[in-house]
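With one protein chain held back, the other chains of the complex are shown just where they sit.
Labels for the chains are A and B, by order of writing; each one numbers its residues from 1.
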Amino acid sequence: MRSLPTGQYIPGHSFLHRLDARAKILCLFILMAAVIGAASLWGYALVLVAIALLVLLSRLPLRSAVAPVRGVYWFLLVIFLMNTLFFGGEDVLASWGIFQIAPAGIKQGFRVVGNVVLILILGNLLTMTTLPTQVTTALASLIKPLKFIGVPTEDVALIISIALHFIPTFMEETELIKMAQIARGARFESRKLSERAASFIPLVVPVFISAFRRADALALAMEARGYRNAKNRTKREKAPLVAGDYCALMVCALICLVQIFLRP
Amino acid sequence: MSKLSSVKRSIITAACIGLCVVLPMAFHAIPNAGTLFSPMHIPVLLAGLICGWSFGLLCGLAGPLLSALITGMPPLAYLPSMLVELAAYGLVCGLMFELVRTEKLYADLYISLVVALLAGRIVAGIAKALLFSAGSYSLAAWTTSYFVLTWPAIVIQLALVPAIVAALMKAKLIPERYPAAA
Partner (left out) sequence: MAIKIENLSYSYLQPFGEKVEALKNVSCSIADGDFVGIMGHTGCGKTTLLQLLAGLRAPTSGQIYVNGEEINAKGYDKSSLRQTVGVVFQNPEYQLFATTVEKDVAFGLKHSGLSRQEVTARVQWALETMGFDFAKIRSQSPLALSGGEKRRVAIAGVLARKPEILLFDEPIAGLDPYGRENFLRFVGEINQAGTTVLMVSHNMEALAEYTKHLLVLEQGRLIDSGPTREVFVRLKQRKNGAFGQTKAQKIATLLAEVKLPLSSGVVTYADLLSALKQELTGGGRG
């Protein structure tokens, strides 16, 4: 059987690798807020330096740390143009129909593209230094407070862990179904939309049926063993956060705070 | 579909979340299929239809999140707006399917799907305008990204989702909605 894909995880022992996944996720959110909140040149300089330090700390090769940005530069160009052309503002430099180019628009374009690039790198740092399973268990424990507003967080955690368990099996089955249909003459390259839609049916319908069949079998087995809800399950004790984790959180919070003061 | 037990709903939702990760990978090899057909939307819509709005909502949030973590698609930067869009699909689809009962399975399905697909796009547009790229997001950009570029996906989803629901009912993996009519 295939094992779970490890995403972009690159094994390592750097400070970022060793940080608790919960702390890393919280830091990610705080730093994202700092990026989105940046409103001045100094503000951007601050987050830029912080992210550069993080890349150094992760000991990842620079190439892979910025890989997702290289993959989407076309998309970035489109957002830049859309913002520049539609934003408008005063001191219009050139205009054509509904399009107009103004300094404010160009500034806005740079800003949005900058935000996307920085957040891409931040997210990438998390997924490159943390295994998907670690991220999901961390998320499950971070959503615990939602219990107070009536969300059954333990059931949610269980559903997600079962979903993770399904993924390798589904991948294998999907691959086999695809091969079987190609072997008996399925084609996916039709240009006409209606034919194209129809050509997906032989692939998607069996994939769903085999997935639902597995779900059915598992649900029956769980019901047969008397499973009702998550209340009575034994809870795993999580290791508490250590000093390093708290330090990282404090530094991130500080960056976010400074960002607020740097706003004009 | 009231006959499904809560355990079964949970496991079916888990399967749909799993498919949110697997389907985009499976379609990756087929040229343009990913952009044309948004394979992740289908399990979310199904989770809403089959298991109800709360499970649809969960699938809409957990599906893209797990996919981003495991396969890197979508990249984390586009994740927030996608989460909002898919969560709305699952939620609205489930709500509509619980409310609309025309005694005709396909009518119920199409009404729920069309409303959900519209609602999801509107909600995601609003979220983008107010939160993710405040001030820089225009109506023209919204129409381009959610309708002009994705209308093939809308057509394909409207064709595929009812076909899958019908097939699952035939295979007796989910209960019939109107057993007498069948």
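Criterion: contacts are C-beta pairs under 8 Å (C-beta built on N, C-alpha and C of every residue); 3 or more make two chains touch, one makes a residue touch a chain.
The structure displayed is predicted, hence computed values, not measured ones.
Of the listed residues A:M179, A:A217, A:C247 or A:I260, the one in contact with the hidden chain in the full complex is A:M179.
Residue-wise, the contact with the chain that is not shown comes from A:I201, picked out of A:L76, A:I201 or A:A253. Contact between chain A and the unshown chain involves residues 2-6, 11, 173, 176-177, 179-187, 201-202, 205-206, 209-210. Seen from chain B, the chain kept out of the figure touches residues 166-167, 170-172.
As a working rule, only the chains that are shown with their structure count from here on.
Rounded to whole angstrom units, the spacing between the C-alpha centres of chain A and chain B is 18.
Those residues of chain A that touch chain B in the shared complex are 4-5, 7-8, 68, 71-72, 82-83, 86-87, 98, 108, 111-112, 115-116, 119-120, 122-124, 126-127, 132, 135-136, 139, 155-156, 158-160, 162-164, 166-167, 170-171, 174-175, 178, 188-189, 193-194, 196-198, 200-201, 203-205, 207-209, 211-216, 218-219, 222-223, 227-229.
Listing the residues of chain B that touch chain A in their complex gives 5-8, 10-19, 21-23, 25-26, 30-31, 33, 36-37, 39, 42-43, 46, 58, 62, 65-66, 68-72, 75-77, 79, 133, 135-136, 138, 140-141, 152, 155-156, 159-160, 163-164, 167-168, 171, 173-174.
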